[in-house]
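What you see is the complex with one protein chain gone and the rest in place.
Per-chain numbering from 1; labels A and B assigned in written order.
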Amino acid sequence: MGYLTIDSLTKKYGDLTAVKSINLKIKQGEMVALLGGSGCGKTTILRMIAGFIEPNAGTVSINGKVMNNIPAYKRNVGIFFQNYALFPHMTVIENVEFSLKLKKMKKAEIKEKVEYILGLVKLEGKGDSYPRQLSGGQQQRVALARALVMEPDVLLLDEPLSNLDSKLRQEMQVEIKRIQKKLKLTTIIVTHDQEEAVSLANRVVIMNEGEIEQIGEPGEVFNHPAHPFVAEFMGFSNFMEGKIVRKEGKEIQIEVAEGKVMNQSYDRADELAVGDAVVLTIRPEAVLISKTEEDGYAQGKIVNMTYKGHNTMVDILSSFNEKVQAINVDMVLPKEGESIYFAFPSDKVIIYKK
Amino acid sequence: MKTKKKILFLALPALVTLLTVFIIPMIYTFIEGIATDKLDFYIKFCTDPFYLSILGNTAILSVKTTVLCLILGYPTAYFLARTQSKIKSALLIATIFPFLISAVVRAYGWMVLLGSNGLVNHFLMAVGLVDEPVKIMYTEKAVMIGLTQLLLPYMILSIMSVIQSIDSNLEDAASSLGANPLTTFLKVIFPLSAPGVVSGCTLVFTLSMTSYVTPRLLGGAQYLTVSTFIYSQVKTAFNMPFANAISYVLVFAILLFQVFSNSANHYVSKKVGGV
Partner (left out) sequence: MYEKKKINWLFKLITVIAFMIILAPMIVIVIVSFNATEIITFPPQGLSMKWYANIFAENSKFVDGFLNSVKLAIVATLFDIVIGVLASISVTKYSFKQKGLLISLFTSPMFIPSIAFGFVLLQMTASMRILTPFLKILIGHIIIILPYIIRNTLGILTSYDWTIDDAAASLGANPVKVFFKITLPIIKPAVLSGALLAFLYSFDEAVISSLLTSAKFTTLPVQIINYMEFRFDPTVAAISTILMAISLALMILMDKFIGLDALTKQ
């Protein structure tokens, strides 16, 4: 039994199904990330939880209570908008105390809560400024404070860090995590950035075209993506198609090209059988490269190198005509067009049945 | 979907008001006019050169006014949009202020200025251009001057808002590419400001065609426009069916012009990449 339960939630816009019968259970105090590209339905789910749009089918319940016919203003769901949506005609304090005043709280109590929350987001002394007088990062913290001060049953964060530069982004990640833990808030964070998702959330939900592709803990989805789509989203590249030609225990042989067979030791070899068509993938940073021929290494040619400061992305065209991407950190590399050798370490490879 | 439909109810008060006292009466009166008198009065209007000349004169007057407003308004709008001079805000106020002043008041000012005893005639005689007062009042000239003063601010603001949205770097870019100031203006600024010119001209022409106060006070009974002629048919000739027919001739003329100017607007906006 989840604290926030989403059951067969569906939303259609004309012929387009934006959200396809989603099920999700979130425990109290848990932080879950909805991860996916634009148009995958993640923001639509958020807006249905908040009550801004009505689902075509399915339910949203909070603490066992079905929310479908309860209007947004009675749900006590705090939401942080991607564009902050601060009230431009109100000062920081007026923005933050808005929900408290609606609850007809006593003045002294309001003052105390506002001061506490502004301290929490480190905005002391900015109370009388108007949103337009604040920097992007400050505006964002006002939006966060405004959502937090109402002590929501569920907190929804829509791309909270997308408009920030990388330094501020990292600071705010730490900040959000700290506040969420301190207030034990049941939180959903929507993002398109896999690093943000895995570093913030207790669980990550990967979405694609209105459906859930995988739900799991950050380490699990990061290291063991359930589908090639998830793998690609989590930073895998080097997708190679092939056919299993031999299998002995955990040792399998995959024919990736006419006459080219790769030997792999694979933990979950039980799921595979000889004759299966498969897709094999590995992260570029896990590919081993060498200037000289070594045992188990395949030969290729460097077609392109992109320097990225602390490392180099190396594009290789293998002798059997497959593109391979590797990341080199400190090796002195041959020149473009010259020969190079590469290998896929068995424990880093994932094999999907097609 | 439910909230989306609910919000449409907000349109209901305005919709009901417009339909019951505006749209339906306008259509009903038109149909009833044709039902009782067939097209008799429309034919009367369209076959008599005198009546047709009133429509023609009004159209010519409106075209002249529009051209005059454009000639005076474009440079003014350009100056206002680009100047950093201190008097800019004062000039802007001088442009907006006339909007808040009654057409009756403004026409009265011209009656004082343009009369045979007025300042303009005094000036013309003083500099020796004429020997005796010229008749300006109750002619096309008086109405045209009055309408130009009345409508010039519309032209200025329509064009100014478009010129302000044109990046002034474009002018520098054009001159860095070797275009002289005149070429820059003709090839870059003027084409880009075309949507403002079209909307300004549409506004000025429509308002001239339908204006009543200015032609009544400055044109009087001697220089008739469609509006003042309709009024005289109602209040002095008591020829209601005829007034009815001419009213709808004017309505359809304006609607036709709107259709024309909409497509002009569409064409121009498309050419400059949509505004």
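Here is the rule we go by: a contact is a pair of C-beta atoms (placed from the backbone, for glycine too) under 8 Å apart; a residue touches a chain by one contact, two chains touch by 3 or more.
Quick caveat: nothing in here was measured; it's all calculated off a predicted structure.
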Who touches the missing chain here, A:Leu34, A:Ile62 or A:Ile79?
A:Ile79
With the full complex in mind, choose from B:Leu18, B:Leu39 or B:Val130 the residue touching the hidden chain.
B:Leu18
I'm checking contacts with the chain that's been left out. Which of B:Leu52, B:Val112 or B:Val130 qualifies?
B:Val112
For chain A, which residues touch the unseen chain?
47, 50-52, 71-79, 81, 83, 85-89, 98-99, 102-103, 146-147, 150
For chain B, which residues touch the unseen chain?
4, 7-11, 13-15, 17-18, 21-23, 25-26, 28-29, 71-73, 75-76, 78-80, 91-113, 115, 117-119, 122, 145, 148-149, 152-154, 156-158, 160-161, 180-182, 185, 206, 209-210, 212-213, 216-217, 226-227, 230-231, 234-235, 240, 243-244, 247-248, 250-251, 254-255, 258
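Just so it is clear, only the chains that are shown with their structure count from here on.
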From the C-alpha centre of chain A to that of chain B, how far is it in Å?
58
